[in-house]
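All protein chains of the complex are present and in place, except for one that has been dropped.
What follows is chain A.
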Amino acid sequence: MTKVTMTVNGKTVAKEVRGNMLMTEFLRDELHLTGTHVGCDTSQCGACVIHVNGQDVKACTMFAGEAEGAEVATIEGMANADGSLNTIQQAFQDYHGLQCGFCTPGMVMTAAALLRDNPKPSETEIRDYLEGNICRCTGYHNIVKAIMAASGQDVSAIAAE
């Protein structure tokens, strides 16, 4: 067992964990932050994406111990301070960018990372950036649209063509 200390969604947490405990297990089982989902065991679905020191990371690819001292953000910490949905979350709701909701936390976290680096991504840039996130429900149409809308782009013409 090793002790890890990190900041998760602004709160400091310290826990004794197994050396081989994955970050997904740490968040879900130790901290009961079950918004981070596990959709695969080969690091290819993106349901588990979180931010570690501002970078989007697949939580299933890192051990909890590797986050020692890190600033971690998960889907549970994304809403505005008053509890209302943030711009990206709101756009996902407005444009129906989710159905079953299972991929959604990873999608929102990935979109947040993209928009921070690239505030007005093109459709192609968005689709490329979502390479590591699988959604089986939406066909991606409304996810791409929501991300474009969240970045302030006019999406009214999409699919009207």
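Convention: a residue touches a chain if its C-beta (ideal position, glycine included) is under 8 Å from a C-beta of that chain, and two chains touch if they have at least 3 such contacts; residues count from 1.
Just so we're on the same page, contacts and distances are computed from a predicted model.
Q: Which one, "Rubredoxin", "ABC transporter ATP-binding protein", "Secreted protein" or "Carbon monoxide dehydrogenase large chain", is the UniProt name for the chain you do not see?
A: Its record in UniProt gives the absent chain the protein name "Carbon monoxide dehydrogenase large chain".
Q: Pick from A:V57, A:L98, A:L115 or A:A149: which residue touches the chain that isn't shown?
A: A:L98
Q: Considering the whole complex rather than only what is displayed, give the residues of chain A touching the chain that is not shown.
A: Touching the missing chain: residues 18, 28, 33-42, 44-45, 47, 74-76, 78-79, 85, 89, 92-94, 96, 98-105, 108, 123-124, 126-128, 130-131, 133-145, 158-161.
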